[in-house]
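What you see is the complex with one protein chain gone and the rest in place.
Should a chain be cited, it is by its letter among A, B and C, assigned in written order, with residues numbered from 1 in that chain.
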Amino acid sequence: MAKVKSLADLKKMKEQLQSKVDLREKGEDPESRVQVKVAMATCGIASGAKTVMDYFLEELDKRSIDAVVTQTGCMGYCYAEPTIEVKLPGQEPVVIGYVDVKKADEIIEKYIKNGELVDGIIPMNYNTIDNQ
Amino acid sequence: MHMLVCGGTGCRASASDAIVETLKSELAAKGMENEVQVIMTGCFGFCEKGPIVKVLPDNTFYTQVTPADSAEIVAEHIVKGRKVNRLLYTDPENKQHISDSKHMGFYKKQLRIALRNCGVINPENIDEYIARDGYQAIGKVFEMGAQAAIEQMKKSGLRGRGGGGFPTGLKWEIASKNHADQKYVVCNADEGDPGAFMDRSILEGDPHSVIEAMTINGFCIGATKGLVYIRAEYPLAIKRLQIAIDQAREYGLLGKDILGSGFDFDMELRYGAGAFVCGEETALIHSMEGERGEPTVKPPFPAESGYLGKPTNVNNVETFANIPVIILKGAEWFSAIGSEKSKGTKVFALAGKINNVGLIEVPMGTTLREVIYEIGGGIKNGKKFKAVQTGGPSGGCLTEKHLDTPIDYDNLLAAGSMMGSGGMIVMDEDDCMVSVAKFYLDFTVEESCGKCSPCRIGNKRLFELLERITKGEGTMEDLDRLRNLSEVIKDSSLCGLGQTSPNPVLSTLDNFYDEYIAHVTERKCPAGQCKSLMQYVVDQEACVGCTACARNCPVNAIAGDRKKPHVIDTSICIKCGACIEKCKFNAISIQ
Amino acid sequence: MSHIKVELKKEDVAKIKEICKAFNNNPGELINVLHKAQSYFGYLPAEIQEVVAQELNIPVAKVYGVVTFYSFFTMIPKGQHPISICTGTACYVRGAEKVLDEFKRILSVSVGETTPDGKFSLSCLRCVGACGLAPVVMVGEKVYGRVSPDGVKDILKEYE
Partner (left out) sequence: METVKLTIDNRQVEVPKGTTVYKAAKTLGIDIPVLCYMDLGDMNIENKPGGCRICVVEVEGRRNLAPSCSTTCAEGMVVKTHTMRVINARRTIMELILSDHPKDCLTCAKSGKCELQDMAVKLGVRNIPGQEYAEMSTYKTDFSPSIIREMDKCIMCRRCETMCNTVQTVGALNAVNRGFMAVVAPAFEQDLEKSPCTYCGQCVAVCPTGALTEVDSTPKVIRALADPTKTVIVQTAPAIRAALGEEFGMAPGTLVTGKMAAALRQIGFDYVFDTDFAADLTIMEEGTELLDRLTRHLNGDKNVKLPILTSCCPGWVNFFEHNFNDMLDVPSSAKSPQQMFGAIAKTYFADKMSVKREDLVVVSVMPCLAKKYEAQRDEFKVNGNPDVDFSISTRELAHLIKEFNINFADLADEDFDRPLGESTGAAVIFGATGGVIEAAVRTAYEVHTGKKLPKMDFTELRGMEGIRSATIDFDGLPINIGVAHGLGNARKLLEDVRSGKANYHAIEVMACPGGCIGGGGQPLHHGDSSILKARAAAIYREDAEKPIRKSHENPYIHKLYEEFLGKPMSEKAHHLLHTHYFDKGNKDIYI
């Protein structure tokens, strides 16, 4: 990876990365994929987030669903760990708590495949600085 | 279509289960059960107006719904497509109904600044950070210059998030004015409060923001070296921070000539080894130097003579995490958030007897009530709220009467607690406040470095006094001693640890004096937590003589014939509580 | 402090020297050196501290002073399955003390001790940050959440 040499470089890089993300998020990218983020902070891992993440990686592949599974930090819902966020192309992301392997299976079958919500989704209860 | 029914404990208590049932049956009656799904969700964080029902995809947000309202919602909204206006949220300002919850962001009590990227980006991928404006702030600082950046920091009103609340910009300015051949930037990531994990979450979720902020700090004060003093007990945070440092180096965002500015900055990790006192900056510096982490008298402050005797600026993780945003969005934007003397937001680790244990971030000035009842979803198991402890072992216990106090540095201090690093532990009616004070003193006794006598011996004596009281051996004189000793320890200890360690005692003495009195004069623990003061008694009326208690008693203290009421021999009873748990008839109680 | 006489092997000494050298034998890196040594040997007996002192050219009393200051460092070998009970505030208010008592009772050891068969050692730690799961117990790297005194037996059974 080449070094970022100036602020201008950095900004250009940001634009590129941002637009890639935007395309994906707005679902305008024809190749847009399902995104699954697993909260993998200590508390999440302690409650089994690693197993859940592995399950998604394996099962989505097995069930031929084109998806990106990534890890992220603490979402703040410690009471409901492990938590994950699922984003279907062109839709708002949904956070789901108390995810174990069984729940993960339900999420894949119901929400990811058919867009049916499942019990245990956690409404986003905070404002972000993006809309400030 | 989806109908989301809040399944948070608060809403559940007000019949959200019934709402789900009626909604389902109404839909079934209309033959729409396959088109519209009813989903039970987690807490919306708006318990005050619960139960909540939200209809997707149009984001209609109904408040204070009763089971009786279900039919109307289905009939009107689902079938006819007309919103039920009377159930919509009413803006208290203009009395307008708001139908689309997208337009009612204001109900959300939380604002994520320090946690902006936590749970959003992959912390192990620098690209995701850059895509969210990462490292733009350092570029901006290079353009505006160190002096202007320090001005921004001062104007923003940001105060240290580690506990003391010292103005960050001022701290930087002092460090920038001390001349030396080498200066240091230190990030205090030795989060030691039991029950606090804000810093850890930030480092695990957004390590680059800390790296960027430290670089900004370095540029502003003229330091080329950064050190992160991090708890060795945080392996994941260490790993992610190390990955982030390596990636930043690879991109040239750490190292020589960052972004072509000519400014060099690099950083390394130093590990803590389990000493709470190392959260104090002079102790932290000694620890980084390979010494016992004993604090030294200030002045000299680290800004003058810190790590290896060089000017050093120490800030904690959360403070740093705020900085890139302040630079990018400007001091005015930041200072518009929060209260008069405390700007911005504060992250709290909300835990204890509360439904929504979690990591939250609220604007300064939010009340404890909002945090506990809205965001936290109220007290677990429908128990009664008793106290909330903020500031960890250095803080105090606040009560009912403080619930509407806006949270900021000065208010908490005035109320006898402190901001601390952000632990917030909620306690209910079952918690004995004398025991809680004892718990914190036990911690302080173990964590005192032993250097100064008030802290080394005084806290031990406080603990012993509290122990006597919880055993029912205390006297009224002990209560006076407790107060005098607490005040002297606070007044005369060397460092912040001793100067704050009596706070849990003083605040409980102030707010729960009755409970102390009960322990001393009646030899009773009103909360029923102090073992020595408890007696287990079998209610002779309720006992059916099932023998479950007697069979499970580990010391055979329970006697009684089958199908006849049993009796506990209190001289043998070890008060383990096994009998209470086994009794299916609620016949055993603590007196 | 109780002592366990340890005889270091030649390669152990070489390892300690190598660790010290990696930190340029800089006394300012003492804590980092001790971390590395403990993660390699599992604990820091007197003999290891003596070698470290010699390599960093500082009095061994000072090394010992540092080792005994920080609760992370131990001079007693941990059990095969180190059990740590979180006694952070969140776990405390949710009953960690009772869980700890149960471990003590079943294993017949106090905090900081190892069972005679070397299988389990018991210690307390302050907040692993999994307060949502309180009370929390760690056995080795594995975290158990929402542990009740009744559940203690089941946890121990896993390691029999």
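The rule is short, and it goes like this: contacts are C-beta pairs under 8 Å (C-beta built on N, C-alpha and C of every residue); 3 or more make two chains touch, one makes a residue touch a chain.
Since the structure is predicted, the reported quantities are computational estimates derived from the model, not experimental observations.
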Counting the whole assembly, list the visible chains that the omitted chain makes contact with.
B, C
Considering the complete complex, identify which of B:492, B:552 or B:589 is in touch with the unshown chain.
B:492
Among B:449, B:466, B:505 or B:538, which residue is in contact with the omitted chain in the full complex?
B:449
Residues belonging to subunit C that touch the chain removed from view
1, 3, 7-10, 12-13, 46-47, 49-51, 53-54, 58-65, 68-69, 71
Touching residues of subunit B against the unshown chain: what are they?
275, 292, 294, 296-297, 299, 445-454, 456-458, 460-461, 464-465, 468, 477-478, 481, 484-485, 488, 490-494, 499
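By our rule, only the chains that are shown with their structure count from here on.
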Select the category (line, ring, star, complete, other) that matches the graph of chains linked by touching.
complete
Please give the pair of chains with the highest number of C-beta contact pairs.
A-B
Distance between subunit A and subunit C based on Cα centroids, please, to the nearest Å.
37
Cα centroid separation, subunit B vs subunit C, in Å, comes to 27
Please set out, as single numbers or ranges, the residues of subunit A touching at least two other chains.
41-43, 45, 77-80
Junction residues of subunit C - those touching two or more other chains:
128-129, 131-132
Enumerate the contact residues on subunit B facing subunit C in the complex.
192-197, 200-201, 232-234, 270-276, 287-293, 308, 349, 351-353, 357-358, 389, 392, 423, 425, 427, 431, 436, 439-440, 443, 446, 449, 577, 581
Can you check the complex and tell me which residues of subunit A touch subunit C?
41-43, 45-47, 77-81
In the complex with subunit B, residue positions of subunit A that touch it
1, 3-7, 9-11, 13-14, 17-18, 20-21, 37, 39-43, 45, 70-80, 85, 97, 116-129, 131-132
